[in-house]
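Starting off with a structure, shown below.
With one protein chain removed, the remaining protein chains of the complex are shown where they sit.
The chains carry the letters A, B, C and D, assigned in the order they are written, with residues numbered from 1 in each.
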Amino acid sequence: MARGCVAVIDTTFARVNMGDIALPVLEKRLPGYEIRRITVPGIKDLPGAAKRMLDSGCDAAITLGWVGMREADKLSYLAMSIGLIMVEILTGKILLDVTVHEDEAPGDPERLREITVDRVVKHAENLALMLRRGPDALVKYAGKGLRQGYEHAGELK
Amino acid sequence: MARGCVAVIDTTFARVNMGDIALPVLEKRLPGYEIRRITVPGIKDLPGAAKRMLDSGCDAAITLGWVGMREADKLSYLAMSIGLIMVEILTGKILLDVTVHEDEAPGDPERLREITVDRVVKHAENLALMLRRGPDALVKYAGKGLRQGYEHAGELK
Amino acid sequence: MARGCVAVIDTTFARVNMGDIALPVLEKRLPGYEIRRITVPGIKDLPGAAKRMLDSGCDAAITLGWVGMREADKLSYLAMSIGLIMVEILTGKILLDVTVHEDEAPGDPERLREITVDRVVKHAENLALMLRRGPDALVKYAGKGLRQGYEHAGELK
Amino acid sequence: MARGCVAVIDTTFARVNMGDIALPVLEKRLPGYEIRRITVPGIKDLPGAAKRMLDSGCDAAITLGWVGMREADKLSYLAMSIGLIMVEILTGKILLDVTVHEDEAPGDPERLREITVDRVVKHAENLALMLRRGPDALVKYAGKGLRQGYEHAGELK
Partner (left out) sequence: MARGCVAVIDTTFARVNMGDIALPVLEKRLPGYEIRRITVPGIKDLPGAAKRMLDSGCDAAITLGWVGMREADKLSYLAMSIGLIMVEILTGKILLDVTVHEDEAPGDPERLREITVDRVVKHAENLALMLRRGPDALVKYAGKGLRQGYEHAGELK
């Protein structure tokens, strides 16, 4: 029997296969866990899918979203964020939300891919750490200005 | 007895009969399913209508919205999106949200109609696929940069 | 005994007596229904009032709001819209939301009054139609580009 | 025993003692009522405090908020407004929300104080009226263009 279950949910809208990046990290860092992967069309479908996966027995979820450059995409990002937070509040389970915004590197697909890989890997590691070591696992990094997708900003002295 | 029930909900505000586009796709792709169609005035009426249809026995719903160009329309889009996500969270059922924004092709009604048809058809197919094959049906398209209403953006290499 | 009950809720902030416009339409179109009218100060008071009226036995409600021109008014409109949608989701009843924005006809009170009258009348008729004939009463108008307060935009061919 | 209980909740952020303005109005207009006053740091603390006061037995509440001029303050105003509406929906009780925005009279503290006093007094009177006379007490003012903090805008003819 698995020690636990983590859901990985990404989208067909994304231009990078974000689930494929998260999967090996979670498998390595969470031995004995079952990793269930599903894919939905776009970011507004993530909260409902996460709720269904958590209700069906998963202990935690990581959602992997990709946000376009139009104003409507920004509003969708806001709606998604509120929805994901409501899912976390209603289920009492950890739901880590990873989002890449296309305007983080306009016209530079290579850089956008780099940002995506780094962000997904680091947040998959964050999730694994919180699941294995408990809610105070990240206390030692508090205020360190950690960044995912960029160099760490560091602590202000 | 029907194998399942899908609700199709569109608006009188839309300038394209979006329900008429979704209906034949769903009937073809979901043989044996009952398709229930209703129409509401505008996008802010979609979440409540979807909740009622899902509560009355439908297994899934697709909402078809049309967003005007005024600032108030954008705010209504945001409220609608939050509402639809809450319905999906509260019911545990799939609610696929298809929206066309008038400012996607200002002054070009032909193009706007094209976008609408393509988006509705593709999302109706998405919904059918998820219902027939289960939540991991779309995993093979993860990160492919799929677009509805436009050419696929493709995967970043 | 009444065949049903509809709540009409408007505001003291509005510059047109919107309830007085909705009332005769509902009385004419919904013979045998009890129409209960209340008034609240402003748009942010509408969702709570609608919830109380629906909880106290009304089958449906129509809210009549008036939005000022300041940025704060737009944010209040958004909060109101989210609230009204939540009421509709939580009660499972029809709540039709009619809103006039002062910036629809800045400096032209006569036009603003015209927009208001037309919008309230048409939406009161929409509500009556949905209550008498059921949720598919508006299917024949789907995608017709219907507008309230303006000329119909029409269907794109 | 008191005939009822009303909660008055203001903030330490405000630059006018708004609770002190509301209190005598409520005491005069609601003889026999218990008025419970509390103060919280800022506007985002108002919904939670209102919920606790209503849950602990109050029949209604009036919240008195003060919004700063930064973009973050506007977003906080939106979050607060959504929260207050949710409290009203969840409790079924009247929660009247009075807010002053610093940008209503930038650089003119005297005018800002005037706006505040007028707005708080008028809304405290609104609340008292609705509590004593019931939900249709304000119908006679429907569409009159009433303003709090400014001269009444009046009805459009």
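Brief remarks follow.
Criterion: a residue touches a chain if its C-beta (ideal position, glycine included) is under 8 Å from a C-beta of that chain, and two chains touch if they have at least 3 such contacts.
Here the structure is a predicted model, which means the values were calculated and not measured.
Across the entire complex, the residue among A:M18, A:I35, A:A72 or A:L95 in touch with the chain not shown is A:L95. If you put the hidden chain back, the residue from D:A49, D:I62, D:L96 or D:A128 that touches it is D:A49. Within chain A, the residues in touch with the undisplayed chain are 67, 74, 77-78, 81-82, 84-86, 88-89, 92, 94-97, 99, 101, 123, 126, 130, 135-136, 138-139, 141-148, 153-157. On the side of chain D, the interface with the absent chain consists of residues 10-20, 37-41, 44-45, 47-49, 51-53, 55, 70-72, 75-76, 78-80, 82-83, 86-87, 90, 109-110, 112-113, using the contact rule stated above.
Here is the rule we go by: only the chains that are shown with their structure count from here on.
Between the Cα centres of chain B and chain C there is a gap of 25 Å. For the pair chain A and chain D, the distance between C-alpha centroids works out to 40 Å.
Residues of chain A in contact with two or more other chains: none. Chain contact topology: the protein chains form an open path, each linked only to its neighbours in the line.
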